[in-house]
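Here's a slice of the assembly, chains where they normally sit.
Chain IDs A and B follow the sequence of writing; residue 1 opens each chain.
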């Protein structure tokens, strides 16, 4: 097991060392699990009490959160520093470059330098794999697929022909890129399957979770823009455009031709209907159904999704509906006792009563 | 790049040519992207303005939608014609027939004529693959599986033993056919796993989207009837029967033993509970939960799913619930001021009203 001094760690994460530069640390662990040999971290001030109680040998934290008397490294961005420290202790295990003899690589495919192609992977005709990319066991790249430099495709990924995958992209196991969109036209004669002649383009620095599916465009491109993160089991329909830095949480789905702006967040199990536009920075709460365009910065939830505040109020009122029904019935009874007087005419029967009957009959 | 004359296109799509038969076209593009070298189409009259503005060299459309002065081909079914035209320009790239030396084919499997078996595919014992079928890289067909003529199984599809797949079926990447149903019996002694000895039968002309899962029957068959289309990430439980020409949109799920009639549509992220019957032509709106049988032609939505019109009205009222609560509180206050008469005591003000106010303030 490798170990590092606090000084080495501070240098690696670009932070300011407070305490013993020679203290040796052997792992990164969360506050409650860390012991004297471990580095831990405080990224969210909410956990300050746990940090105070932690037995960690040293801490990564922001200057305003510093804890007197502890060995620590002060940083501006504790998550970024944490990531850097974790990579120091637990370097990512990339397979060594090389082409497995057990892979099937088309003779006219183009492979960059330091590429790794795992056993039983298939690289199609005229496919291009960029420098340092890792194509793991059992991946299938269709003809003319492009994979950018440094990207990692985990086992079982399938990329349909002509798809374009950028640099430093991670596709987790079982991801399908470029499957046929659900494109058919309904007309009097029945349902016609429209050939899907477009492609999928995944830009740089995108990460896509296990078993997620991304359909190619009918015409043109389905696009997942730079820096977006899709979780597991997400569905992206044909001709969808996901803006830069957006986040789609597990089991969410975006229907065909919808455009999401930059930094949109769609929480778990939510869906956005087709042919819509969602503005930059909009947030869709969990298990919601967006059925109309959303302006930038919107925060919606529910089915149909409405502004979060409205939803919370309506939802709270909804729980009190049975009480409300009872109250209204009581008021009705009271009023129908009290109210006959309104017009001076002493009508015994009349509109009110007939109304009551009519309603009763209809119900 | 191949190009075709308008006359060739009209013949191919079986339409009536209006304009210059010799005009050469090189691609099919949507109205807004098409230029003078491109064929475009108007299938939905809603887009007539875009058609008028389009720079497309020629158009496919219905006779009532014809546009004077344009080169065009008049057809009865523009989507069908579009599909035919697209296939002319962009013929489907089927792999050449042949059995990859890198596939693993059981010696007692039966392969039809002109079959394509890709590298690293596995064909189990006594499996049968029909004429012209395409089994792509990495597909696994279990023992005694049948695949009908002309079907296409994309990479990574897994078909469990004894499943039956019809002719001209398309299974997209990662589809699983024939996995164990979620079958167990709860009884006093605990939970008993029931062996799943049935199969899945997929009829002709079915298309199934990426990573969709279809469980085999406990006894008998799970059936996906002719012409149905399942989108990506759909779940079909054991012993389900999907009627002809039905459509299950992405991330929808059908629980065990439920029967869907013909031409049923289940929209995205919706579910149908187990042991139900859904009538022909029923439509389930997006993100809905069907918890009871549905008659033919029903159009339902919500959780539980209710008739669409009722849902819309209730949902609209729901948004106004906070207002309604306020109104009722006001009426209550008014009435408790106004109504004191029922009991003979003339309480005008007093604890009741103040209580009401206090409650209102707190809410």
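The definition used in the following text is that contacts are C-beta pairs under 8 Å (C-beta built on N, C-alpha and C of every residue); 3 or more make two chains touch, one makes a residue touch a chain.
Just so you know, these numbers come straight off a predicted model, no measurement behind them.
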Full count of same-sequence chains in the assembly - 2 placed in this view: 3
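The definition used in the following text is that only the chains that are shown with their structure count from here on.
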Averaged-CA centre spacing for the pair chain B and chain A, given as whole angstrom: 23
Complex interface listing, chain B residues touching chain A: 28-30, 33, 43, 76-80, 82-83, 86-87, 90, 92-93, 100, 102, 118-120, 136-138, 154-156, 170, 172-174, 207, 209-211, 229, 231-233, 245, 249-251, 268-269, 286-287, 302-303, 315, 318-319, 321-322, 324-325, 328, 331-332, 335, 338-339, 341-342
Contacting residues of chain A [partner chain B, same complex]: 104, 120, 122, 138, 140, 142-143, 156, 158, 160-161, 174, 176, 179-180, 182, 184-195, 197, 211, 213, 215, 219-220, 233, 235, 237, 251, 253, 255, 269, 271, 273, 289, 291, 303-304, 306, 310, 313-314, 317-318, 320-321, 324, 327-328, 331, 334-335, 337-338
